[in-house]
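With one protein chain withheld, the remaining protein chains of the complex are depicted in position.
Let's look at chain A:
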Amino acid sequence: MNMAVQAINSNTKGVAQNTYDAIVIGSGISGGWAAKELCDKGLKTLVLERGRNVEHNKDYPTATKDLWEFPHRGNMTRQFLKDNPLISKAAGFGEDTAHFFIKDKDHPYVQEKPFDWIRGYQVGGKSLTWGRACQRWSNFEFTAPARYGYGLDWPIRYEDVAPWYSHVEKFAGVCGNKDGIEAMPDGEFLPPFDLNCVETHVQKSIKQHFPDRHLVQARWAHITKPTETHLQLGRGKCQARNLCMRGCPYGAYFSSVSATLPWAARTGNLTMRPFSVVHSIIFDEQKNKAIGVRVIDAQTKATTDYFARIIFLNASALNSNLVLLNSTSQRFPNGLGNDSGLLGKYIAFHNYRANVRGEIPGFEDKYYFGRNPTEPIIANYRNLHQQDTDYLGGFTTFMGAHRTRGATANLTEEIGAAYKDALSLPGGWRVYMYMQGETIPKESNHVRLSKTEKDQWGIPLLVTSVAYDDNDEKMIKDFLAQSTAMLEKAGCTNIQQHDSKQAPGLDIHEMGGVRMGHDPKTSLLNKYNQLHYCQNVFVTDGACMTSTGNQSPSILYMALTARAVNHAAEEMKKGNL
């Protein structure tokens, strides 16, 4: 095996040319952090990214366009939708953002059960299009699986991650308010965005009628007051345009492209290699560790091997599973580090199915200025100190209120001058709430490699076998009932409940398959995100998640990544890696 590797190696230049201190696979939210932290530690770092290069500002073709400059005003054409039924379902997907998402036919996979796998393959990954919600996990989430017996105990606690959350928040720039809520710990926040008048009203009403529930201002990765670090990178204050998914010309929301990667580049230690599809991680049986990574050029399809002492796998949750499953050797016939046979199992995600909305009279003399790119949050209030529902897990609730357009209520005719003038005025206010629920990891929810089908680079297709269950249905019911009750108490009328019944995947919070744990028999990674059985390989994206919690996950991936790099660097110094 190893001999063959050497032979294929790098068509011309030989091993030395292709050797780095560290390799990072993927340049999205977590890979960008791995790159930044490794380069800051003085390690020569190669970042392998399967997609094209994207440079801050230069490659944001729609960022400053007005709506009328899009021929279909944001909609996709019939032909595009016919060719891309899957990716076009993604939240926020449209004529202005399509260039940051894949096309369906380029990247097939096998849906054994319906699963909408949303991907953005380019430098920056999904950090360019993410929603930017950034709440911290609390210890309730780290301890819930052990306390309620619904899975594996996390090998870490809030205290292990807290300093790394701080580290990450300060650099990324997260706005929010310190609210002192046990279920959603405070962080290093820049000033929050305002609540609007109706949101403030709903906040007060919840406080009065549901004293154990807390509606707070958004904790979101936006710079509301740049620090010296932000300014050094050319990142500035958010201009409240709410066009973030196109890429931000002000660098005001956090992305790999505006923040971590340029920072890493400034150290002089970074080598970026776009169009590099990682095929597998190369394991050396004599050395009993990984020695490098096999790459297929996205365009020429040529194979090249790269070498390093440590490897960070950050290809996004399911792709990291795929890479490990495809990294086979005599020692690891079922995938790298997979002695337990659990690689690819216990996949979970967030439950985004349900929302409620209503109208609220009485605020017609109030309005707002600008477009708020964030949303207020109701911290989880379920199953905190004890299990108090007929289901396991909890949910975060996002909410918002906005004024509609069109003061047409008293018109008898909806044609003509009076109608048009009425449509130019603001209408009534509406309020909505939607859920982000925890789902329970189960062995049966899994991904694996197809035995028969391969992609255009000769890599087996991923098979997804992931579904909702009864626990999720119960949580949806509870969410709908509780949220409706909160809207009623706030004085909403015409309240409507909605369950989208969407397949998993559209939440874009897929997690698991390479979970962390104390015991190598029941987990793949140790408490520092190292493969138990191949300790120079670190997996720090969503694949590492032992349970899903109910908070938005990405800021935790960032914190775990920075923590793991720190550990790796220390171990390297000690000669252990």
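Note that in this section contacts are C-beta pairs under 8 Å (C-beta built on N, C-alpha and C of every residue); 3 or more make two chains touch, one makes a residue touch a chain; residues count from 1.
Everything that follows uses one rule, which is that contacts and distances are computed from a predicted model.
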"Twin-arginine translocation pathway signal protein", "Aromatic ring-hydroxylating dioxygenase subunit alpha", "HypC/HybG/HupF family hydrogenase formation chaperone" or "ABC transporter substrate-binding protein" - which is the UniProt name of the missing chain: "Twin-arginine translocation pathway signal protein"
Candidates A:Arg147, A:Lys170, A:Lys366 or A:His518 - the one touching the absent chain: A:Lys366
Hidden-chain contact residue, picked from the options A:Phe398, A:Tyr468, A:Phe538 or A:Tyr557: A:Phe398
Contacting the left-out chain in the complete assembly, out of A:Pro211, A:Gly416 or A:Gly575: A:Gly416
Interface residues of chain A (partner: the chain not displayed): 64, 66-68, 71-82, 85, 88-89, 91-94, 131, 193-197, 199-200, 239-242, 245, 364-375, 398, 400, 402-406, 408, 413-417, 419-421, 423-427, 430, 432, 434
